[in-house]
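All protein chains of the complex are present and in place, except for one that has been dropped.
Let's turn to subunit A:
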Amino acid sequence: MAQANHVQTDIPRSPNAKSRVGMEAKPVDSHSVARRLQSELMSLMTSGDAGISAFPEGDNIFNWVGTIKGSVGTVYEGLNYKLSLKFPTDYPFKAPMVRFETPCFHPNVDQYGNICLDILKDKWSAVYNVRTILLSIQSLLGEPNNDSPLNGYAAALWPNQEEYKVVLQKKFRETESGGVSS
């Protein structure tokens, strides 16, 4: 039974895994995912995209916290949202679980922060990465898919952008004052 913790060491990622770096005898499988996530972090830090950021939470590379700024020219301009990203051990074959931590009033986001975005579900593929996920969510904010809403009220309100903005701002302030207070 004491062996249970080491079970992963027996599963090489590739039979020919010429132990790329050759130094560690860590579980190869999760090691390669961790290595990939490290590359993602480096790329995010150097890409300097406006309005998105993400960083591992604490020392667990599989759990990240991200932020998205509403794009200029959309009703979300000036609003900041916090998200959580949890990576499965078979990332990037499986999508990370991404949800809004800051409550988000949006046609494709439910009250729990779950996001309805195809690339996070059935249209996920290994070509995506943290940066493209966050950019996709950022553009989803300004371009909702109102045909299959998780928040019917938001979807119905969307065509009236002025009123939408009023409700959005009100809801956003509520969450802010519920938290840090402004």
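Here is the rule we use: a residue touches a chain if its C-beta (ideal position, glycine included) is under 8 Å from a C-beta of that chain, and two chains touch if they have at least 3 such contacts; residues count from 1.
In this text, contacts and distances are computed from a predicted model.
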Could you tell me which of "Cytoplasmic tRNA 2-thiolation protein 2", "ubiquitinyl hydrolase 1", "Rab5 GDP/GTP exchange factor" or "Ras-related protein Rab-10" is the UniProt name of the chain missing from the displayed complex?
"ubiquitinyl hydrolase 1"
Contact with the hidden chain (one of A:Asp59, A:Asp122 or A:Glu162):
A:Asp122
Contacts from subunit A to the absent chain lie at residues 11-18, 29, 32, 36, 39-40, 43, 88-90, 92-94, 97, 110, 112, 114, 116, 118-119, 121-129, 131
